[in-house]
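Complex shown without one protein chain; remaining protein chains in place.
All chains are identified by letter, namely A and B, in their written order; residue positions are counted from 1 within each chain.
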Amino acid sequence: MANPDAYPTTEPLIDLRAITKRYAGVTALDTVDFTVAAGEAVCLAGENGSGKSTLIKIISGVEQHTNGDIYIDGAKVDHNNPRIAAAHGVMVIFQDFSLFPNLQVYENIAYPSQLGAQNRLFDRAAARKMASAILSKIGVDIELDARVESLPVAQKQLVAISRALASQARLIIMDEPTTALTEREVARLLDIIRKLKDDGVAVVFVSHKLAEVLEVSEKVVVLRNGKKVADGDAKDFDTKSLAYHMTGREVAEAAPEPIQAGATTLMQVEGLSKTGVFERVSLELKAGEILGITGLLGSGRTSLAKALFGLVRPDAGTIHFDGGKVPLGDPLAASKVGIGYVPEDRLTEGLFLTQSILRNVAIGRLDNHSKGGLLDMGGLLNEAADWISRLKIKAPDIAAPVQSLSGGNQQRVSLARWLSRAPRVLLLNGPSVGVDVGSKADIHDIIRNLAKNGIGIIMISDDLPELLATCHRFLVMKDGRITDELASASTTEADLARRLAS
Amino acid sequence: MLTGLLPKGFLTRNETLVAGVILAFCVLATLSDPLFFTVTTVSDLLRASIVIGILAIGAMVVLISGGIDVSFTAVAVFAMYLATRIALGVWPDMPWPMIFALAMVAGAGLGAINGLFIAFFKLPTLIVTLGTLSVFRGFLLTFVGSQRISDLPPEMRDFSRGVLARGTTEAGNFYSIPWSILALVAVIVLTWFMLKKTMLGRSIYAIGGSQESARRIGINVQWTQFFIYVYVGALAGLAGIIHGSVGRMADPFSLVGLELSVIAAVVLGGARLIGGYGTITGTLLGVVLIVLVQTNLIVIGIPTIWQSVTIGMLILLGTGVPAYRAKRAAARAG
Partner (left out) sequence: MSGGPHRAQGFTEAPEFKLLIIAVAVFALMAVLAPERFLSAQNMTSMAFQFPEFAILALAMTITMMTGGIDLSVVGVANFSAVTGALILTTFADPGMGTGGSLMWLSVALLASLAIGAACGLINGTLVAHFGLPPILATLGSGLVFTGFAIAMTGGSAVMGFPDVVAWLGNEQLFGVPVPLILFVILAVLLHILLTRTAFGLRVTMYGANPLAALYAAVDINRMILKVYVIAGMFSSVAGMVIMSRANSAKADYGSSYLLLAVLIAVLGGVNPYGGYGRVIGVILAVLSMQFLSSGLNMLQVSNFARELIWGVLLIFVMIINTHGIPGLKSLKASPSK
């Protein structure tokens, strides 16, 4: 591990000057300056597509910059590459951690350093010793012999950090470090970060949500559309100002219209439990109501949403829909009674990327357009085209693969699929993740309109302004339980944030 | 290799299950035929396991890396036949170690062809090796020869006569343990050392665990994959020439068709198709079980014509039970 005295903090560890990166005519980064000193923690914030991942790739040598200069330890580096960066102690911890699930903890930690030393033989004893030394140094107790696949997410992250330290990391870049952690785990991560900083290790957090790590950071840099739009002392930023800089506008949307008086109850959930995931969850949803469920990742919010749609089978509890009981753990039965689910991860769970836009919309309606076993292609096409125009999906060709669309349009395709089935309750998990600002507001309009037409909507999100702009009511989840129920009118973002974090 | 006494998850491991089935088989067999458990049976079993064992260890290395190879039987036959032809044509009295080396070099060369397409052209391993299976076999039978050669070089015959131990039991049954068992032992030790002790071996496990992660930490994935197929080719060459020597015939039609049984043995032993898992102990147990079923089914009262059904059932059970358990566990986790 780095010795703090060896690297005087007067000189930045990494100094990027006026870096520009162009890909085939698209400017991903536009004259961005970025410096990190030893022992410093920097937040690099920006929405998807803002250029933050490009910047990381340039620092770690995966991509070459087009213009500008890179200085590492004060010396100019003309052609950065992963080996040069690693030799200077620049380590990236990707969101998936890039660990080996089938190997044991100590091997995951120590193997790359032995690889770097160009050993021929794997020194198991030295690896164990190194791993145990590093784990105890950061004050973590993880069984050295456990296979990484058996560890919870937070421990995997710690293994990844230890691995970076084992390879003499002086700058650790962490991609979305807190998204998968519970509040307690975040606190522990921050403690470890503080220790690392004391040892002279620099840290860069890359995220679109940075409130949690602001307290250990010295500096904040915000990127938008490839340009640096803000940078300064971390003390001068808070969640709201970060959001402002990231999106470039104040988030102010009309609140939803009140629910019609006398609206009937559509869905009633009682005592839904699944051991270790969520416990005794009860809720009620009226026609035309938009109910928000929020909580940190790991709070059980996604598992609950999946359970409502039958993708997760609860151990106990009941779901009633329109008076009738819905069988648990059966997505087909759930979709049949009129429940729809738009999943969180559009790319892996929501869409068939290589398939056409038409097919992506139509998949839910195939049986309704079957005549004597054969599909009525014309009917299918007309219906899908109708939804595409109603949701204002900008598509050059309905037969083009859905992967050719932008994030916002992809999300609308996902929505169109369910809307064409005329659901009565729609579960939306993170409906605007990875969607640009303009599309986001449109999607919120669509959601409010659906509710006006009597559809009950449950929206699962950790985007508080989004929830405030769309929901009538919120439930806050923590450790698998619903801890708060709030009406939208009587809540502010700060209050919600406090309840989430407390 | 043998990991301590009762390590975690011992009872649910494939190795344990397979060992249990082997034990049950032996107990049943001994009950119905008290003469079953004799030195003769064990020596027969060992002899029958040598070629399959070497092939299985090769197949296991490929499975650990996340690939699958179905061409190794064709490689084995090709190398065996080519080495025999060369020896007969160039120097009939060629010493057997040289003939063996020749076969291994030929095997490695054919393995390199697999490696080229898989590592550098990045084609799916199953499709490539299905293709090379027929290429190697077709090339051998068209251009090298399609006649059985029973007049082997004298040194090969000498090799097949060499035994470590032989004798007659008190009951009058003959037994012998041939030299070639040492080849299996050498392959086991070498492969064990490589997989457990060398950086190369660990990178094979790492690639099987996650190819992308392996690339990110700087493992040379392409060359490692290339090496794997060369190594497996060399092992197949060795297995082939042993098969030829012990059988005292260079038969270009033999071995091919055995590949699925060999892979079955490896999978029974706990290697997973997705890569990253596989132990030598498990593989050897799988081989023993398959060989037992192939040679001794009748002893436990199942007629030999049911052999395929039995092996098929074993594969379905041996892979189905862990797969079903994993599916249930995933459903529970939500």
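The rule is short, and it goes like this: a contact is a pair of C-beta atoms (placed from the backbone, for glycine too) under 8 Å apart; a residue touches a chain by one contact, two chains touch by 3 or more.
Just so you know, these numbers come straight off a predicted model, no measurement behind them.
From the options B:L23, B:A165 or B:L273, the residue with contact to the unseen chain in the full assembly is B:L273. Which of A:V62, A:I84, A:A263 or A:I363 touches the hidden chain is settled by the complete complex: it is A:I363. Annotation: of A:L121, A:A187 or A:L375, A:L375 touches the absent chain (contact as defined above).
Those residues of chain B that touch the chain absent from the view are 68, 117, 120-124, 126-128, 130-142, 146, 211-212, 215, 257, 260, 263-264, 267, 273, 303, 305-316, 319-320, 323-324, 326-327.
Listed here are the chain A residues that touch the chain not shown: 311, 331-332, 334-335, 341, 343, 348-359, 362-364, 366-367, 369-370, 373-375, 377, 380-381, 397-401, 417.
Just so it is clear, only the chains that are shown with their structure count from here on.
Averaged Cα coordinates give chain A a centre that lies 45 Å from the centre of chain B.
On the chain A side of its complex with chain B, the touching residues are 82-83, 86, 94, 98-103, 107, 111-112, 114-116, 119-122, 124, 274, 277, 303, 306-307, 312-313. Touching chain A in their complex are the following residues of chain B: 196-203, 205-206, 208-210, 212-214, 216-219, 275-277, 331, 334.
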